[in-house]
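What follows is a short report on a single structure.
The complex appears here without one of its protein chains, the remainder shown in place.
And now, chain A:
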Amino acid sequence: MTLSASQNRAGLALMAPAAMLAVIFLLLPLLAIFVLAFTDYQLGDRTLHFIGFDNFRELADEPIFWTSLGNTLLYSAVVVPGSVTLGLVSALLIDARTSLRSFYRTVFFLPVMASLLAMAVVWEFMLHPSFGIVNTALKAIGLAPHNWLKDGDIALYVLAVIGIWQSFGFNMVLFMAGLSAIPRDLYDAAEIDGAPNAWARFSLITWPLLAPVTVFVSITAMIRSFQVFDTVHALTQGGPSKSTEVLLYTIYAEGFEFFRSGRAAAITVVFIALVVAVSLMRFVSFKKNGKPA
């Protein structure tokens, strides 16, 4: 199909506003970040100097950056399997019954809609070391209480649990959409062919047919877990002693608390590289499957 010159012009003209907005609000800031990452710029300065790769070299020598990167990956390694599994299981359970479906769906989706910052305050009270409901319950059944948010060995996992609680409802909704796309007659056919039980039905039909959805859910869950910030900011501020420091929080602290903009930009570049790498994974996996989700 070929377009006439006027059709072409009209097309370009229609595209122009969106393209311009994308350049102004997406590409230019991104470009600015990449430029800043190679300077010694501090917020408020009127001048800046290019210092080559110095910011990155300093990052490589800085233990806090590596802690931050490690914590982000560890957080992700807990939250992604947790929230994907929980999302899948709850979707299957809700799908299996016809009664109260929308009730359960709404209830599990609530944490996704609630402001995580406000919810963090609730969690803070539940986890309070001396009168929080969690410790009170543990004591009641004879287990040792913990100082959840101030114990460097467990604080990150506590945040991960909150992260799972917050995000599994989102995954559940995606899985439910995936489930509804599976034709019912496949299950009927399996029954006629003598599939022995629910597990066989799941492993032979549901799981393979859900695969594209699972890949999509896992990758978005991973990217979202990299972006954890609210709970860290509200509950631990990266502490105690950097045990819950994650990349986004490091960027925030460097850029907006210490005003070391160049350094913050360098960490952002690393962060962007990480997200792009994960997104490429999705691209590659779709290619292999031959069709997008």
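The working rule: contacts are C-beta pairs under 8 Å (C-beta built on N, C-alpha and C of every residue); 3 or more make two chains touch, one makes a residue touch a chain; residues count from 1.
Following the convention adopted for this analysis, contacts and distances are computed from a predicted model.
The protein name that UniProt records for the chain not on display, among "2-oxoglutarate ferredoxin oxidoreductase subunit beta", "Cytochrome c oxidase subunit 1", "ABC transporter substrate-binding protein" or "Aminomethyltransferase", is "ABC transporter substrate-binding protein". When you scan A:84, A:149 or A:219 for touch with the missing chain, the hit is A:149. Listed here are the chain A residues that touch the chain not shown: 40, 42-46, 124-125, 128-131, 147, 149-150, 152, 235-236, 239-242, 253-254, 256-260.
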